[in-house]
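My questions all concern the structure below.
Missing here: one protein chain of the complex. Every other protein chain is in place.
Order of writing sets the labels: A, B, C, D, E, F and G. Residues in every chain begin at 1.
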Amino acid sequence: MKTIYKKPDVFLSENMHYCPGCTHGVAHRLVAEAIAELGAEERAIGVASVGCSVFAANYLDCDFTEAAHGRAPAVATGVKRVHPNALVFTYQGDGDLASIGVAEIIHAAARGENITVIFINNAIYGMTGGQMAPTTLVGQTTTTSPGGRNPAGAGYPIRMSEIIATLDGAAYVERAGLYDVPSIARAKKAVKKAFETQVHKKGFAMVELLSTCPTNWGKTPVDAMTWLKDYMIPQFPLGVFKEV
Amino acid sequence: MKTIYKKPDVFLSENMHYCPGCTHGVAHRLVAEAIAELGAEERAIGVASVGCSVFAANYLDCDFTEAAHGRAPAVATGVKRVHPNALVFTYQGDGDLASIGVAEIIHAAARGENITVIFINNAIYGMTGGQMAPTTLVGQTTTTSPGGRNPAGAGYPIRMSEIIATLDGAAYVERAGLYDVPSIARAKKAVKKAFETQVHKKGFAMVELLSTCPTNWGKTPVDAMTWLKDYMIPQFPLGVFKEV
Amino acid sequence: MSYVEILTDVCKGCGLCVSVCPAGIMVLSPDAINARGYAPVTITAMENCIGCASCARVCPDAVLSVYKEVLT
Amino acid sequence: MSYVEILTDVCKGCGLCVSVCPAGIMVLSPDAINARGYAPVTITAMENCIGCASCARVCPDAVLSVYKEVLT
Amino acid sequence: MTQRIICSGFGGQGVMLMGQLLAYAGMMEGKFVSWLPSYGPEMRGGTANCSVIISDEPVGAPTVTEADVAFVMNKPSMEKFEDTVVSGGHLFVNSSLIDETASRQDIDIHQLAATEIGIQAGTARTANIVMLGAYLEKCGAVSEASVMAGLKKAFGEKKAGLLPMNQTAIDLGRQNVK
Amino acid sequence: MTQRIICSGFGGQGVMLMGQLLAYAGMMEGKFVSWLPSYGPEMRGGTANCSVIISDEPVGAPTVTEADVAFVMNKPSMEKFEDTVVSGGHLFVNSSLIDETASRQDIDIHQLAATEIGIQAGTARTANIVMLGAYLEKCGAVSEASVMAGLKKAFGEKKAGLLPMNQTAIDLGRQNVK
Amino acid sequence: MTRELIKGNEAIAEAAVRAGCRYFFGYPITPQNEIPEYMSKRLPEVGGTYLQAESELAAINMVYGAAGAGARVMTSSSSPGISLKQEGISYIASAKLPCVIVNIVRSGPGLGGILPAQSDYFQATKGGGHGDYRVVVFAPSSVQEAADLVMECFEVADQYRVPVMLMGDGMIGQMMEPVEFKEPKKRGLHEKSWATTGRQGGERNVISSLHIVAEECYDFCLEREAVYREIAEKETRCETELMDDAEIAVVAYGTVARIAKNAVLKARAAGIKTGLIRPITLWPFPSDIINDYAKQVNSFLTVEMSTGQMVEDVRLAVNGQKPVHFFGRTGGIIPTPEEVFNELMKMAEGEKHENNL
Partner (left out) sequence: MTRELIKGNEAIAEAAVRAGCRYFFGYPITPQNEIPEYMSKRLPEVGGTYLQAESELAAINMVYGAAGAGARVMTSSSSPGISLKQEGISYIASAKLPCVIVNIVRSGPGLGGILPAQSDYFQATKGGGHGDYRVVVFAPSSVQEAADLVMECFEVADQYRVPVMLMGDGMIGQMMEPVEFKEPKKRGLHEKSWATTGRQGGERNVISSLHIVAEECYDFCLEREAVYREIAEKETRCETELMDDAEIAVVAYGTVARIAKNAVLKARAAGIKTGLIRPITLWPFPSDIINDYAKQVNSFLTVEMSTGQMVEDVRLAVNGQKPVHFFGRTGGIIPTPEEVFNELMKMAEGEKHENNL
């Protein structure tokens, strides 16, 4: 029997609290695969953020620090400076990274902090019940944009990868999507590359993963993937924005 | 007698605390001239920030609110939402806007907040005595980068205009310099345009003014202007980054 | 021949695997309910599985492992 | 003829105006000290002033106003 | 008179609505009422419950630590709340999902196959209303009319069409508990 | 013995250094000392001052609200500090910048044209050291050697060449105050 | 009289709108999300502005700007978010701006949990921010009272130019009770002539928290201190029940007071003379009332959902006259009436009473 696919041991997926079909799980798996493939289980230190992924430490079997909302890049900086040879990564949602924590991510990137950031952009605040995120699309209905996001007043979605790519300290920035099997395969490559960037001490690496939130989007998991592809990608084009 | 140049009444320049030759004074004057030329003295509301310009309210004879360090764009948002027809502007240093306040400026721009931001980039924390700013050049000596800013550890300078220009809510973004008479004339145009952008309700406008800090750079005012031109502009190229 | 292992009690019945299976052999149990209250996925005709692992790669909960018999 | 008005007590003697005056007629007082302890600028030969207002436009402290006699 | 009620079950079983209907009905009848949801971490995918108090006096503690009436719609809820019912109180058990029988001897235990009965009424999703019917029959502190008024308000005009089915659910609940 | 000293003047006049030299000298002589700068908003372009205490006992309050010795290097300082000198205390006045004479009758007033004397020594910037010379002559709680040791430390090896000029400044201060 | 069955969070939001609040700046956090959600729908209906800020920091500074511009403005959050607002609150107090801050407290410290707690009492009442200032803190114990008090909050804020906090635990936010929205009791306050509106032909206004000259900063603090004393005199609120002949006084606020009341009734039924003192303002604290009762009762029992915070203020008020005991649950655990009753029994029986946590 040849194994075609088996989850890596470092992924503890049995008791995940995520809603059915939520691609947070897929993203976790890609992180776990990258760590396993780099053989870095023993030196990986994750920094979880506040959002639906707040329990990430329960699902990835490596050292973890749970950061305050938005501050994961600062926490990771503290960790990485103390253990420069550890594989330090943050896992953050779009509310966490692009709203309350935008200063921390920009400065970690500007410093060229040698860490890896996994950025889950699902265009919504999942954990708190579907409020508008900075990445919410124009017209998208959320619990705090009941009539759909109206740019007059609520502004426009922020493209974080494009911003981070302007910074000299950023070594690798890519945006990928989790909406079908091929896109997940490409996302996996991006995640691995972002970890390799750190291993090679090239500086700050971030992968933005467009992700679904079936629950708060009010869609089935399958429809959510279609919506992601049809509506999110035009606003958040996929691709490599920086590579040194 | 024809008046070739006379400062506008709205500029109260008699008791400014700025060091000799500091171009904060020039920037103040340009703001005053723009307000006067738009005849907006009666509806202008300035939002001062924390930095050497903390006393700006003493020098510009219009309504003023003094914001906490870094939060001027949030304060201005509050003011502008209450008085949409007022001419609301912030005046912020590079420590204020690009370090502690980077989240607030990015989100004000993303929201397309209809305000004008005057951003004084002097590559240093002036008020607190010359510590490293996010805009400090690589190799530049400051009181907290005593051996010169070393990117390994302290990272790279941030180009704010380039970042803000990526945002859909930003209507006008220009970087100008205050280093000789022609550059000041161009800066004046930029400042005026940034106010006009607001008057025409086009959205968020920011002018980044490269400015000198003779005191903390340890240079004469005249030498400081030369240094600005020779060293800052290569890192912070002048130009219009966004105009809608 | 290929074989898909299912951790039935971990499955949340989201249907993502069903939607991507090129062989069309996956289906959410119409009657069974697992320990967590979900209708888990089952495979109707394992012999038609081509071992592409699409299902496993899309599953958010790592419910699925895919093996292929290798002729040595 | 042009005329430059100087608010001597406001001047901080920074020398910026001196450095930009195309007529080279500005100089920081070698002896006088103003109320704030600075050596203020003075104009050596007002008659040579071309009224370009460069000095006023570079002065951070709005010390200078520039006027020109207009022949009507 | 004060009736302290707990409604409990899986997230999707409509236990929050049950409680709100009871509280609303109480309010309509001029009583003092409170409705307090559990909103803890167990909610996502786990069990949910709410505490309702209907009283002639101003409501003191809105928490229900000793219940006069408890609805348990699934097994974990049964385990959690059976013991909170006071002696002489009522326990309404959704036997569709709970195979064990309650062990208490000092309380009135009402077993209803609420899911199946709900299907009879039109959809399994009316299982909660079936339970309310049983409650109205056995120990209702509020009237059926008030509960129906609450349902009418909850559905609004758009879903008013659902009212007859819910009326049936109540009726079936009443009948099945006798 | 406790001597409470205030050094005051414009920002650039070296009043902070004066105070540090005194404190350092005191420390070298085994005394208890403290040096406390004003660091308020008035500092930029305004006046600066520092409080020094040299004592045989541990220093209590590091603030000097009643001074045994005050150096005033400019007019605003004179206005501010003349009255803080205790009866019998010493006031050293830089008459180069202060044309008024002090009005107090109960204290020793020492007027020195410190700027001009400093120029004699080599540069106007030694005016502060001139004042210290006068102090050493009149009411020094520390020795000249200790002050010179402090200067040596302050200058370091790079600027050691400045020491003779400062020695001259001290000498001239002593002479001019007699 | 129309009564609505409504969640505490929604009642707070609706009452604020009725009190004239037209600006809301907030950031989501459980268990207060219904406030911003309600505001996002409701404020546009009345021509107001709902704005979801990028963070609690931004939110409180938007409040600063809007308050300085003369608006009735509110923000809401829960514990960690309130910590982030502390600098801003200190600035608001320092710039003498009126605003209303709602804290629907959850368990802490840190990320903690989302269940009800009262462990932000110290932060709220002793000034979580830096410097000499006070925040007026109202603590409702029912949804109706939450609605009533939020209206008062705006009046108090405007009258004294201070930040006012409405502090409820997660229960207050999440529970539904019937509410009647009353007409707000307007105090007939003056125009905000100090607000930044643009000079508009008149004198200019400057809103600032900078007090760089020591003498001016001192005078500012003295002026504010006088205002705080006036507030303490005029705005302190407290409710007592069954205290007339009480020998044991239970002190509790918010929802815990209701739990305590059940226990008090139970104890009365058991023949123990107890009563309830319920502070409604936590700052100013009803010290005088408690001090007075200290002459009457034999002992006090303070009940809190914390490890013991208000109990310090009770002790300060009692000033050694009588023993003050403490019973607390925290971390999201809600004390039960039975537990409190047991404490009362122990006290009545003169058992040596340890502080019980």
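Here is the rule we use: contacts are C-beta pairs under 8 Å (C-beta built on N, C-alpha and C of every residue); 3 or more make two chains touch, one makes a residue touch a chain.
Owing to the predicted nature of the structure, the values given are computational and were not obtained by experimental measurement.
Peer 1: Which of these, F:59, F:119, F:139 or F:165, touches the one chain of the complex that we don't see?
Peer 2: Of the candidates F:59, F:119, F:139 or F:165, F:59 is in touch with the missing chain.
Peer 1: In the full complex, which of G:28, G:48, G:127 or G:198 touches the chain missing from this view?
Peer 2: Hidden-chain contact among the options goes to G:127.
Peer 1: For the full complex, which residue in G:48, G:80 or G:284 touches the chain that was left out?
Peer 2: G:80
Peer 1: Just one of G:221, G:242 or G:345 touches the chain that is missing; which is it?
Peer 2: Of these options, the touching residue for the absent chain is G:221.
Peer 1: Which of these, G:46, G:189 or G:357, touches the one chain of the complex that we don't see?
Peer 2: Here the residue in touch with the unshown chain is G:357.
Peer 1: Kindly note down the residues of subunit F that lie in touch with the hidden chain.
Peer 2: 20, 23-24, 27, 32-37, 39-41, 59-63, 65-66
Peer 1: Contact with the hidden chain only, please: which subunit A residues?
Peer 2: Given the touch definition above, subunit A has residues 41-45, 47-48, 54-55, 57, 61-68, 71, 74-83, 86-87, 103-104, 106-107 touching the missing chain.
Peer 1: Since one chain isn't shown, list which residues of subunit B touch it in the complete complex.
Peer 2: Listed in rising order, the touching residues are 50, 54, 66, 68-70, 95, 99-100, 102, 125, 128-129, 131-132, 134, 143-147, 153-154.
Rule of thumb we're sticking to: only the chains that are shown with their structure count from here on.
Peer 1: If you tally the C-beta contacts for A-G and for B-G, which one comes out higher?
Peer 2: Counting C-beta pairs in contact, B-G comes out ahead.
Peer 1: How big is the gap, in whole Å, between where the Cα atoms of subunit B centre and where those of subunit D centre?
Peer 2: 26
Peer 1: Express in whole angstrom the distance between the two chain centres, defined as the mean CA positions of subunit C and subunit E.
Peer 2: Whole-Å distance between the two chain centres: 38.
Peer 1: Between subunit D and subunit G, tell me the centre distance in angstrom, where each centre is the average of that chain's C-alpha atoms.
Peer 2: Chain centres of subunit D and subunit G, defined by C-alpha means, are spaced 60 Å apart.
Peer 1: Can you list every residue of subunit A that touches 2 or more other chains, as numbers and ranges?
Peer 2: 19, 99-100, 102, 134, 153-154
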